[in-house]
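Let me begin by presenting the structure, written as structure tokens, before commenting on it.
Of the protein chains in this complex, one is absent; all others appear in place.
The chains carry the letters A and B, assigned in the order they are written, with residues numbered from 1 in each.
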Amino acid sequence: MSLEPSDLKALNAYLKQGVQDVLFVPREKYLALMSKLYDVGFHFLSDLTAVDYLTYKGKRELPADIKAERFEVVVNLLSHALLKRIRVRVQVPEDLAEIDSIFSIFPSCENFEREVYDMFGIIFKGHPDLTRILMPEDWVGHPLRKDYPVSRVPVHFKESPGPL
Amino acid sequence: MSKVEKDHRQSVLRLSETQANALDIDETIIGPGETMIVNMGPQHPSTHGVLRVMLELEGEKILRSKPVIGYLHTGMEKTGEELTFVQGATNVTRMDYLSPLNNELVYCLAVETLLGVELPPRAIWIRMLMSELNRISSHLMWLATNGMDVGSTTMMIFGFRERELILAFFEKTTGLRMNHNYIRPGGVAADLPDGWEDDVEVICDTIPVRLEEYDEFITGQPIFRERLTGVGTLAAETAIELGVTGPLLRATGVPWDLRRTMPYLAYDQVEFDVVVGTVGDAFDRYAVRINEIRESVKIIRQILEKMPKGDYRVQDPKITPPPRARIDESMEALIHHFKIFTEGFRVPEGECYVAIESPRGELGCYMVSDGSAKPYRMHIRAPSFANLQSLPAMLRDHFVADAVAIISSLDPVMGEVDR
Partner (left out) sequence: MGLEKIPYNFLTGKLEDLVKWARTQSVWPATFGLACCAIEMMAVGAADFDISRFGMEVFRASPRQADLMIVAGRVSQKMAPILRQVYDQMMEPKWVISMGVCASTGGMFNNYAIVQGVDQIVPVDVYAPGCPPSPQTLLHAILTLHEKIRSGEIMNRRDKHSRVFVEDISSSAYVRHDIAVKPVRVARPR
């Protein structure tokens, strides 16, 4: 798999974090890639989150061999030795929202993956304790999905717009 | 896997909340060693917010534990998708409510990365000044609550007394004591008030003197030392495995500080030391934090000398609202003001991750924009969310009485853990 640096327009010079490296990988090769990145020196998991692209209005720029799906799991890794960050983006389809858990490589993903499960409903295979972490355990629905309403309570005498 | 690695995974009590609720009073005594599962919190005397910890006890000794969070979940990431980029700082600032300016800073840095704007130098230095003052006030608050948890109510009163100095300066500059909404995309909301140098000098002169007082009556005090030395030790490899950052990581001996290793703003133009501990116990964390206050004072003194003159906001009419007086004179200014505050400014498509060093660790913001005036996805990587994963490893084989001291030395802020 080749590294594809995705340039952001006129990255602000004072950030001094350099060009942000982003890697796209198909779901089947995800665990292997994370293993390889650990071996290369990215020992620290900064962040693991997901995005729901259901109502995305722009154009999704993905490499040719990656099929765009509804969900995308985004993992940010950091190497203390190389002073570099790298981002891995994996597409997860809606009908079978499952992906391997990287708990065996990065134990710090435990809380992050639980949160993604809670908020998006993506199941992480191999996670030791995949239960809801932020919402009550018997809550129905996954709040950060785009088809889950904000559940705004209508306020008297206020004509402020906003979804219900 | 080495012994260290295996150990921390066995410290976590894998029991879901529904199972814990369903346990009968007789069933709480399980296992051959007659262990007992006891609930601590979410409302308990330790002043660290609504954190619930399920403890598996053998007598007074903690074997395994599990922190349960979610009692302050506010749906801020969902709210962030409904607010425009200008309004976003008001939402994000309430996550880590002890260092609100840091939250606003990371959010604004992410927006500016996507926008591709270059900030004027004065804006950068003002942001640095506010960020460091916030670090001092957050650490003072930690000193106060940690002292209280360990038993010293005097420390609580003293910590708040110093903090009031800084909050008074914040109120003068930003208008509010907390949750300021001061750092906005494009710069800061208002310039520093006249006479700010004198106020900051007073802060810089008073705080080190008071810190000497604390050194006298806390650091050398036998009760304090007994309660904190050797308690809650965390090894460096375990810390990195569990995603720990901030003073917790530095106390274990790893010299990782984003201000030094991956500098943002103008941190490469000021001199300061990265404070590192040796053993990784609660006393080391206390030492790291109290010395970080001293380093922050050093940075602030340098900012006082080097503060450049100029604009405090980028002069792009599409991003920065015009001054209020101009609205009466110019139609264009009125239209820009209207557009910015009702519709908001549009940010080009893209995604980015930006991280800064907050008083608790690596605070990151992952933002996805779809070209409209609202973020498509705004995720904040909260340092306390990851740091809490080290709690079971730290609590293992300690007594229940130490649990409060350990949780307190971790310095979790539940607002950012639960978002």
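Here, a residue touches a chain if its C-beta (ideal position, glycine included) is under 8 Å from a C-beta of that chain, and two chains touch if they have at least 3 such contacts.
Everything quoted here is computed from the prediction, not taken from an experiment.
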Selected residue (touches chain absent from view) among B:S11, B:N91, B:N387 or B:S408: B:N91
Which of B:R14, B:R161 or B:K306 contacts the chain that the document leaves out: B:R161
Option touching the unshown chain, where B:L15, B:M178, B:L304 or B:I327 are the choices: B:M178
Contact set of subunit B toward the excluded chain (per top definition): 21, 42-45, 47, 49-50, 70-76, 78-79, 90-91, 94, 97-98, 141, 144-145, 156-157, 160-161, 163-164, 177-179, 414-415, 418
Where the unshown chain meets subunit A, residue by residue: 135-136, 138-139, 143, 148-153, 155, 162
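One rule holds in what follows: only the chains that are shown with their structure count from here on.
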Cα-centroid distance, subunit A relative to subunit B, in whole angstrom: 22
Subunit A partner contacts - residues on subunit B that touch it in the complex: 5, 8-9, 12, 14, 16-18, 69-70, 73, 75, 77-79, 82, 109, 112-114, 116-119, 124, 240-244, 254, 256, 261-266, 268, 348-355, 362, 364, 366, 368, 370-372, 376-377, 379, 381, 385-386, 388-389, 418-419
Touch list for subunit A against partner subunit B, complex: 8-17, 20, 43-47, 49, 51-52, 56-59, 74, 76, 80, 83, 85, 87, 106-112, 115, 119, 128-129, 131-138, 143-144, 150, 162-163
